[in-house]
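The complex appears here minus one protein chain, its other protein chains still in place.
Take a look at subunit A:
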Amino acid sequence: MFFRFFGNRRLFALLVSVILLIVIMGMTRGEREGVTWPEAAVKNSVAWVDSLLSTPVFGVSNWLEEWGEIGTLRAENEKLEKKMDRYLKLKARVDQLQQENKELKKAVRYTGENQLNFITARTVARSPDRWNNRVVIDRGSEDGIRKDMPVITHEGLIGRITATTGHMSDVQLLTDTGSAPGIAAHVQTKNGNVFGLIEGYDTEKKRLLMKKLPSGAKLKKGQMVVTSGMSDTFAGDLLIGTVDEVTRGEFGVDQKVYVKPAARFERLDYVMVVRDPTKLQLKKHQEELDSREGNGGE
């Protein structure tokens, strides 16, 4: 009977390929440190060809969108002028505060060397299936992008870098339903910041889920949610969205908040990768500590 099983070559091939699939998938899924060089070569070349294709397409799509919006522009213009007045007042106030801030910082000898910088990139392709939400951008490790850096548009946070090769990177969007580490975030309330974790996305309501908020905090619709500077990978104070609905948490001792994302996740064109030198130094420092501990243990 055993030999007859081997005699049926087709069934045998199917069995072997299923086993191989499970083994390879188990090895390659989830978080990986780096990408192997054949993968990197394929990714780089495909991204290069993709960028040739996507540039004219984005041009045409942007043109069409602008053309459709002409009618609404007049009303928008009036609104913007009103806003501009308010903005000018605000700007005067900000200037004043900035000056004050500078002087105060000087007084306590705090030097702000580690400023954020932004690497602008263009999306070249998006994964055709929506089982996982992933975008490919045309900047990579040679432009200074590292794994786990946050990615934003001018509207707000959209995701993080999951893999980089020389000239391209993969971005995992916030809307990804798969397993991703949570993002440390703050809700800005009147009585200070309330800490919580952004974990997951509700596809039906189109809201991000923010969990593990203390039950005592008074949260209201419309409050801003930003990333927390306490995270060891993300830069602080990047806008994520606004509070939309507050419910009780799964365990009854915390609160769960539906966050309306500030950024749109469809039709991404230009995006910015946030490079925070402090976090890079922190990572290096931790790696050094780890290696020292490893040596000490031996």
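Heads up, the rule we're going with is that contacts are C-beta pairs under 8 Å (C-beta built on N, C-alpha and C of every residue); 3 or more make two chains touch, one makes a residue touch a chain; residues count from 1.
Simple rule for what comes next: contacts and distances are computed from a predicted model.
UniProt protein name for the omitted subunit, picking from "3'-5' exonuclease", "Rod shape-determining protein MreD", "(Fe-S)-binding protein" or "Sugar ABC transporter permease"?
Looking only at the record, the undisplayed chain corresponds to "Rod shape-determining protein MreD".
Taking the full complex into account, find the residue in A:125, A:174, A:210 or A:238 that is in contact with the omitted chain.
A:125
To test your reading of the contact rule: which positions on subunit A touch the chain that is missing from view?
Residues of subunit A in touch with the missing chain: 17-18, 20-21, 24-26, 28-30, 39, 42-43, 46-47, 49-50, 53-54, 57-58, 61, 124-132, 134, 136, 177-179, 200, 203-204, 266-267.
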